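Got a structure here, written out as structure tokens. Questions coming.
Every protein chain but one is kept in place in this view of the complex.
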Amino acid sequence: MTATLQTASPRKSTGASISIDAVSKKYGDNTVLEAVDLDIRAGEFLTLLGASGSGKSTLLNIIAGFIRPNSGTVKVDGRDITSLPPHKRGFGMVFQHYALFPHMSVADNVAFPLKRQKVAKNEIRTRVAEALEMVELGHLGNRRPAELSGGQQQRVALARAIVFRPRVLLMDEPLGALDKLLREQLQLEIRRLHQEMGITFVFVTHDQDEALMMSDRIALLRNGRIVQLGTPEQLYAEPNCRYSAEFVGASNIFTGTIQANGFIDDADGQHYRIPEGADRDGRSLMIRPERLHIATETAFVPESMNRVEAIVEDCIYLGSSRTVQLRTPAGRRLLARTDVPRVPDGVVPGARVHAYWDVHDSRVLD
Amino acid sequence: MTKILTRTGLAVLAALIGVYLILPILIVVPMSFSDSSFLSFPPEKLSLRWFRNLVDDPVWLESAWASLKVALASSVCSVVLGVLAALALVRGRIPFRNTIIAVLLAPLIVPYVIIGLAAYIAFLQLGLTQTTLGFVLVHTCLAVPYVVINVVAGLVAVDRRLEMAAMSLGAGPVTTFFQVTLPLILPSVLAGGLFAFFTSWDEVVTAIFLSGPEVTTLPVQMWSGIRVQIDPTVAAISTLVLLVVFGSFLILGLTRLIRRLARRRVTGPATNTGA
Partner (left out) sequence: MTTVATDSSMDTMQGRPRPLRLPQWLRFDGWGALVLPLLLFLILIFVAPLVVMLSRSLTDPSLGLQNYRDLFANSVYLRVLGNTFLIATIVTAVTLALAYPYAYLMTLVGPTWRMIMLGLVLVPFWTSILVRSFALVLFLRDTGAFNATLQSLGVIDEPIPLIRTLPGVVFGMVQVALPFAVLPIFATMQNIDRRLLLAAESLGARPSGAFWRIFVPLSAPGVAAGLLLTFIQALGYYITPALLGGPKNMMIGELIVQQVSSVLRFGFAAALATLLLVTTLLLLLVASRFVDLQKHLMRQT
């Protein structure tokens, strides 16, 4: 399904690095971004992830030049562009609702940036054809945007944003308006585009699955601040705070305090061992569901593991995995996830079981 | 039962009102074909003599030409000033916004008698009465609110992100306006321009103040053809004017309809699972 690119391959342009320094944005009393620092490496796929109101779209628009920050600078390859108007920045941009010009054909839409650059007419024709081929829409050049489906329109928007060989591509929740199947298809396509083009992609989304799947690095935003910046693996396996742990992936959280010998659960006073070097000021203990195991007999639980008794509330079969919902006597709800068929017999709703985990699989967080 | 009675009563009343609304057209058009110079009703003999008089008598042609010049110039000025103002209202920050909007729309509310008198007194000293320029200046004031209202409505419907997209693709603000915004608001601009044209073309009250032997517009010529004694040529002009006005709005409506139909025919099945 992927197009062969040997004949139509555009010269791979190297991406630009973007450096955001102490950028703040306020609207009246409302602070949307607070002293944000972020270094986006040349050629990487960086995702700005966050809930609505986290400031991710505002940050993207500041990079694009549509919003002026109250303070701070934006630099591209070391050059300060904070006051540069958007039409001089040369970044490609893709929007959630495509923003295709309805009064122009698909080909004219894609040709638009090339005309602005005063490219010669026949070169425009070839490059438009190339770009449309790259998104597998070569045959639709003469149609109007209104005649295309949502997925097709978004591909045209992509073609239009890359045809003029920008060094940076900005994407503002581009897949939000599409249905699940289409979204997954386009996620793979965008990833492929990134690998082929080698330019810097800055991607905004609220969908953590999407972020994990597509990014080289993720910046998680909350209330105008970057809470954590790292690779998908780092965000998933090594969240630095409770918000990150809960936003990216499912998690089991025990609240309590750290005392001399370990973690004491607030709810029932239970004691759990903690990894070495854990933060003594931590107030929560986090275990990912796939690291939480279930045993029907206490005898089956290895000595070195932390354990807690629980009652099975529900077993949810999801095809490639099984999720078990548990509840401790103290009222804590836990989630255990395994690939079938490793769930032991006896794990049925109502059963009394033991949930256990390796100390090193847990993390102490704020 | 009472519902049916009231409904029928309403329908009869509405029918009468409908006739009342279009009464002038029902009267003037047949009468303009009457042969008698007394325009008796019903017209006994039919002829085109009053239409011929229009062409023969230079007075009518001159005033029509003056009206045309003024209307064209006023509508062009109204469109330029009005589109700029509409852009400012929808996209920009304006101090004392409500006061400024009140000033922009004031010509719609202030009686034309007052505007005419004020313009006459002020222009007399400037030597602008009985000049095409004077007419154009006043008529632009009267017409521009219609342009502003129409274009604002059209602009509000344009998605800002289209303009943002254009800018991200290298188009500066001016290029974005001409390449993206203007094509999208063109129907509103044209509608406003048409309103402006006919506002000027038909305008009689301020024209009475500003007219004289040097420059007279068609409505003023018609006015003198009614005030003193009925000149039947006025009926002929009215019919022609009605034809032109209706014709242009009809054409405007038809072109919109045709464009909409044409677009629909080309659309194939639009599904959301397309590749």
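Chains: A and B, in written order; residue numbering restarts at 1 for each.
To be clear about the criterion, a contact is a pair of C-beta atoms (placed from the backbone, for glycine too) under 8 Å apart; a residue touches a chain by one contact, two chains touch by 3 or more.
What you see is a predicted model, and the numbers here were worked out from it, not measured in a lab.
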Hidden partner chain, touching residue among A:His87, A:Arg144 or A:His354: A:His87
Candidates B:Ile27, B:Val59, B:Val76 or B:Leu182 - the one touching the absent chain: B:Ile27
Candidate in contact with the missing chain, chosen from A:Gly65, A:Gly90 or A:Pro113: A:Gly65
Positions on chain B where the hidden chain makes contact: 2-3, 7, 10-11, 13-14, 17-18, 20-25, 27-28, 31, 38-42, 81-82, 84-85, 87-89, 91-95, 98, 100-101, 103-115, 117-123, 137-138, 140-141, 144, 148-149, 152-153, 156, 160, 163-164, 167, 172-173, 198, 201-202, 204-205, 208-209, 219, 222-223, 226-227, 230, 234-235, 238, 241-242, 245-246, 249
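Operating definition for what follows: only the chains that are shown with their structure count from here on.
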Chain A-chain B separation of Cα centroids, rounded to whole Å: 55
Chain B to chain A touching residues, read off their complex: 159, 161-162, 164-173, 175-176, 179-180, 183-184, 263, 266-268, 270-275
Interface residues, chain A side, partner chain B - complex: 64-66, 85-87, 89-93, 95, 97, 99-103, 112-113, 116-117, 136, 144, 146-152, 157, 160-161, 164, 170, 178-179, 181-182, 185
